[in-house]
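One chain of protein is taken out of this complex; the other chains stay put.
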Amino acid sequence: MSAAPILEVRDLTKRFQGLISINRVSFAIEEGEILALIGPNGAGKTTLVNLISGTLAANEGEIRFQGAHIGGLPPFRRARLGIARTFQVMKPFPSLTALDNVAVGALFGLQGGARTRAAAREQARQLLAFTGLAARAEQDAVALGGPDRKRLELAKALALRPKLLLLDEVMAGLNAVEIEEVVEVIKQIRDSGVTILIIEHVMKAVRQLADRVLVLHHGELIAQGSTDSVFKDPKVVEAYLGKRRA
Amino acid sequence: MRLVVVILLVVAAGLLAAVPLLGDAVLVQYGINALLVATLAQSWNIIGGFAGYPSFGNSVFFGLGIYGTAIAMTQFGLPFGVGLCLGAALAVLCALLFGLPVLRLRGHYFAIATLGLSFAVAAVISNLEIAGANIGLILPLIRADGMFYELALGLLVACVLCVYAISRSRFGMGLIAIREDEDAAASMGVNTTLYKTAALMIAAFFTSIAGGIHAYWITFIDPASSFDPTLNVRMVIMAMFGGPGTVLGPVFGALVLSAIYEMLASWISTAAALLFGLVIVIAVIFMPRGLADLAVGLRRHGPGYLLQNIRRHRI
Partner (left out) sequence: MLLAQIIVNGILLGGLYGLMALGMALVWGVLNIVNLAHGAFVMLGGYAVYFLFTGAGIDPFLALPIAMAIMFAFGYLLQLIVLNQIIRSAQLNTLLITFGLDVVLTYLAQLLFSADFRTISPSYAGANITVLGITIPLARLAAFGIAWLLAAILWFILNRLAFGRSIRATAQNLIAARLYGVNPRQLYAVTFGIGAALAGAAGGLYGIVSHLSPYVGAPLTAKAFVIAVIGGLDNPLSVILAGLVIGIAESLAALYFGPTYANVISFGLLVAILVLRPARSLRAA
């Protein structure tokens, strides 16, 4: 695959009141791959996703999406270019139905999205069916339980018809069966041509899905490569488990 | 169901339009006030109810509508229609200029900033010579309460139709998404800055036209009553009482509360305001989501709905 990477991040840095949260992180995502982003809690994984989606602005460094600089663009422009994300702390629109929650994405998504609410709701129905929420379409989002909320987050992100999908811990709190289902769904999404960056703690899912893995620790990229090489990397082991007593 | 509602509304509008024919001058005057304030509540609904940005400064648009019309007619001898346009232009421009910085704030802070802005703009205008400074202006006198009544009704109908159109449109969906979760809305492609500002400008437009009609009707205008700050809270309460984010809620809220206030005033005059305040307190406790929600809630859960709200919102 000699095409340019769909996303290139170079020397990205983010500071919060003097504390460095992301420290000169550089990597690239190839089109069509699934890249897993792992690291201990507090490593800055969600911050990194926030920087890519535009929710936060970087202090230094550059981000290129499909070759073009997107650093100065507000989140809604990046969404319309084709970058979609899920939120780790789920953010449904509380008083809207599940259907309308997804319809918003269809209305405002890729290059402005569907033109009418009716068309958007149609697309939304299909996406709810795809993520297994067809039965809940008319329920208020606030009434949905945990796993259903995750599915809704996913459907909302897909409604943008994204080229790059940023998944932030979609498996958290799911049981083994539900994890298998989500893994399947993610594979189907990838097969439909979407590039995926997935933040995950569930290593089983990472092994099954990831083409490559990035490891973030204290805001720095300490390892990247295939799942096997990364999991064996002593720096990574140390980051998760702490220094071995000599 | 929908067709029945539409027919009922058309009939209601027709009945309202026929009020001046009854020949009761006091009723017509009360009607003009009630209709204008209903427009204010409905306009507020666009920015406060749909977009979720509770402005406490819309009175400034009312005042700009008043002064725009008054200045055009008294200082430049222009006709009423042109005056209305000038007032609207001033208000919409104000909404754009001040909206952009202030709409970056949320919740309480936005409310206070708009309140502050309305005070500041009011103070500036009340010192301008062309606006008659503190004395105010006197518009050409015209005795045509019936005409003003129909104008006010027409404006309210136009405003309601606009809100209806918004509620069915992509724009409206975007506003609701902003209200429900602005960050998520932005991540889903909603141009939040554009939409919020547009909502404020539309609200400013209708509010200012109401001001212009009020100015010509009332003839004597001065800064204190034109930029009356309590107007802000009144329109918010009426919208909230009726049901923010619904199409007809604020109109009902405004008409019902106006009626309650009038009845209290004619019944117990001195204590009217006192009882009105009590009505507000009780309403916020038992029906915080307004009449619209009350109607639905009572139908679904019966009187238990009232206690439900307390149980849900108490500490």
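The chains carry the letters A and B, assigned in the order they are written, with residues numbered from 1 in each.
Operating definition for what follows: a residue touches a chain if its C-beta (ideal position, glycine included) is under 8 Å from a C-beta of that chain, and two chains touch if they have at least 3 such contacts.
Every value quoted in this text rests on a predicted model; they were computed, and no experiment measured them.
**Student:** What are the shown chains that the omitted chain is in contact with?
**Tutor:** Hidden chain, whole complex, touched shown chains: B.
**Student:** May I ask which residue of B:Gly81, B:Pro140 or B:Gly277 touches the chain that does not appear here?
**Tutor:** Of these options, the touching residue for the absent chain is B:Gly277.
**Student:** In the complete assembly, which of B:Ala13, B:Leu105 or B:Ile138 touches the absent chain?
**Tutor:** From the options B:Ala13, B:Leu105 or B:Ile138, the contact with the absent chain belongs to B:Leu105.
**Student:** Considering the whole complex, not just the chains shown, which residues of chain B touch the missing one?
**Tutor:** Listed in rising order, the touching residues are 48, 54, 56, 101-102, 104-113, 115-117, 119-120, 123-124, 126-127, 134, 229, 233, 236-237, 240, 270-271, 273-274, 276-281, 284-285, 288, 309-310, 312-315.
Just so it is clear, only the chains that are shown with their structure count from here on.
**Student:** Centroid of chain A to centroid of chain B, CA atoms only: how many Å?
**Tutor:** 42
**Student:** Under the touch definition given earlier, write down the residues of chain A that touch chain B in their complex.
**Tutor:** 53-55, 74-76, 79-80, 84-85, 87, 91-96, 100, 103-105, 107-109, 112-113, 115-117, 120, 156, 159-160
**Student:** Show which residues of chain B lie in contact with chain A when the two form their complex.
**Tutor:** Touching chain A from chain B are residues 168-170, 173-174, 176-177, 180-181, 183-193.
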